[in-house]
Structure formats: structure tokens, C-alpha cells
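First the structure, in the form of C-alpha cells, and then the observations on it.
A single protein chain has been omitted; all remaining protein chains appear in their positions.
As written, the chains take the letters A and B, and residue 1 is the first residue of each chain.
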Amino acid sequence: MSHRETITVTVQRGSAATGQHMQEFQVPAYESQTVLDVVSWIQQNTDPTLTYRFACRVGMCGSCAMMVNGVPRWTCRTHVKKVLKDQRIDIAPLRNLPVLKDLAVDMDPFFDKWVAAEGRHHPSIGRDAPIPAINPEAAARQVASAGIECINCSICYAACDTVANDPDYLGPAALQRAWTVYNDAKDADRGAILDAVSGKGGCHSCHSMGSCTAYCPNGLDPLSAIAGLKRATTRRFFGGGA
Amino acid sequence: MSRVARAHPLWLAYILHRLSGLLLALFLPFHFLVLSLALHNAARLDAFLTLAEIPVIKLSETALVFLLAVHMFGGLRLMALEWLPWSGAQKTWAASAAAGAVFLSFLFLMRAI
Partner (left out) sequence: MTPFHLYMAQRLSALVMAPFVLVHLGVMIYAIQGGLTAAEILGRTQGSLFWFLFYGMFVIAVALHAALGLRVILAEWAGLRGGVLNGVSTAIGLGLLGLGAHAVWAVTAGGGA
């Protein structure tokens, strides 16, 4: 691929408040190039007012997720070659979140729901007590460990139609976090977690369409985590305790 | 654009479950009303049942058998996913549910014609 070749990039501009439109850019094609490289090239060479968000560029911080050809992706680790169709790419802000400007969305609803799902540690001992040993082979620990690599990128939240259809739905990331904490041997209030995920917009709103698991860039499985919460709440209903 | 994000097997299983449930729920009142004819007017019920000889009605009935079977098999898959520790192989189970429904509705059609 010679450097003179270009790709046509369509970028969604504006916000709901100012009105949105699609703008086309010509970006030079390189042999090795990520979608984030393309967005950065536009901002540095064509239009410095283009607003987007990124930080680490290596798939750890979870801040650069966007819709690429209609699919939510972490743009820093998405090669252009993988998504290029007829030398074109469509880039838009993440779905299901309010657009602040251009490609930057307001992540507040996502993190507010994270808190609402009670996915926080409930201490069982004080800070001066000795640290109890955790067996990494224990079944519950393995279940908890399966979800801890979440980078809060909100790709699952953008992929989910239930989030789109139900503004109260807590969403896959928050519920997976709740399931992780629920399976942590050091957590002292599993009942509070089940209460939080049993309310309006909780785990029972999920229809198991699995877009979260299908599109998670880290290969996590929120679908199964949410199923786990449904199972735990059902067991509690039949007297199985929290 | 967002259509692309949905093109995976479990999303298709979800929309199939929702639409089959919706159509079955819409069909149910007519089903009940027709059967209620038996109470006062068996002749009218018979007249209605002879409509089933029309090919397009037979195909519609076959479609209803498919909707009922796929909704039941798909629903059993969801309950197994939620209540049993069976989160693996969901795509295979979803495909099996659709295949089972196709088989039953085909069996129905073969006996109907």
C-alpha cells in the first residue's frame, strides 16, 4: 500500500444540542494504522476542532471506544485493515450515551449505573486486621476473576439493545461488576448486591441477546455474569440465602 | 449502521423469541374466539375449520406451529442459561431450538397436506 493512497473517513460531528451531521475526510493510508490513528490524523492535520477522547493507546484505559461501521470498538486496538470496506470507514460516537461533541460522549450515566448496581466492596474486616489468604483455585474466586479485567470502555453498554430500549437498565458492565463483587470471598454484604440488581432496570431486564459478550474487546462474558445474578436472586427467592 | 452490531446468532435468537411471542399473543384471542363457537354453534366452527383446507391457511398454521415450537425451545434454552450452570454452547443450543421447531412444523405440514 503506497502512502499516496487515501481512505475516505466519515465522522459524525456536533451534538444533540447543536445538531449532528456527517463530515467526510480523506486520510492517507498506511500499512499499519489503527482507527484511533485515523481520528488523530484528522484532528492534527485537517480539523483541530474535532473532539474525541483517548489516553493510553494500548487497550488499557477504556476511553477511546467509538462506533466503527456501526460496531462499538476500542479504536486504539482496531486496525484499519480489519474494518475497511471499499476504502471507507464510518466513525460515530458510542451508542446509548449522550453526545457531548463529535466523538466524545458523556459517560456519567454509565458510571452512575455502575454505582447503582452496588458493585462496590463491602468490607468484612477493618484495615488493621491481617489480610486473609484467598485461594485462587476456589470456584467462586474463578467466577470473580473472570470479570475483573473490565476496563469500563462502555462497548457492551453501546452494543446492548436493552440499554437502548430501557433507560433504567443498568447494563452489562455494571451488572458484571456486581456479579464479580458478589463472588468475592472478602465481600460482607451479598444481600445488598442482590437487592440492588433486583430493582427497576436490574439484571431481570436482560434478554440474553449477548451483544455484550459478542463485542467485549477483552473477551469477557457479561451475558453469563448477568445469568449468574438471575440464578442467585432466584436461589434466594426459594430460600437458598444470598 | 447499527444493524451491523446485531448480526450475531444470539441476537437473532433474541429477536426470534420476541417476535414469535408477540405474534402468538396476537393470535391467541382469535384462537379462543373460534373455539368458543363450539359452545353455541358447532356448524359455524365446522365452517371455520374447512377454511383450513385452503393452502395458504395450511401454511399459516404451519407457521404458527413453528412460532410456538421455537418460542418454547428458545424459552427453555433461556431458562437453562439463567438457572442452570450452562452458559457454554449457547449458539449451538439456539440453533438446535430453531432446528427442532423447523422439524416439528415440517412434520405438521407433512401430515396436514
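The rule is short, and it goes like this: contacts are C-beta pairs under 8 Å (C-beta built on N, C-alpha and C of every residue); 3 or more make two chains touch, one makes a residue touch a chain.
None of these values were measured; they are calculated from a predicted model.
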TODO: Kindly name the visible chains that come into contact with the excluded chain.
DONE: A, B
TODO: Kindly state which of the options B:A7, B:A42 or B:L59 is in contact with the chain not pictured.
DONE: B:A42
Open item on the list: So one chain is hidden, and I want to know which residue out of B:L59, B:A89 or B:L107 touches that hidden chain in the complete assembly.
Closed with: B:L107
Task: Hidden partner chain, residues of subunit A it touches - done: 162, 165-166, 198-202, 204-205, 230, 233-234, 237
Open item on the list: Touching residues of subunit B against the unshown chain: what are they?
Closed with: 18, 21-22, 24-25, 28-29, 31-33, 35-39, 42-43, 45-46, 49-50, 52-53, 61, 65, 68-69, 72, 75-76, 79, 82-83, 104, 107-108, 111-112
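As a convention for this text, only the chains that are shown with their structure count from here on.
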Task: Between subunit A and subunit B, centroid-to-centroid distance (C-alpha), Å - done: 34
Task: subunit A-touching residues of subunit B, taken from the complex the two chains share - done: 1-6, 8, 10-11, 13-15, 17-18, 78, 81-83, 85, 87, 90
Task: Residues of subunit A that touch subunit B when the two form their complex - done: 67, 69-72, 90, 92, 95, 159, 161, 207-211, 213-215, 221, 223-224, 227, 230-231, 234
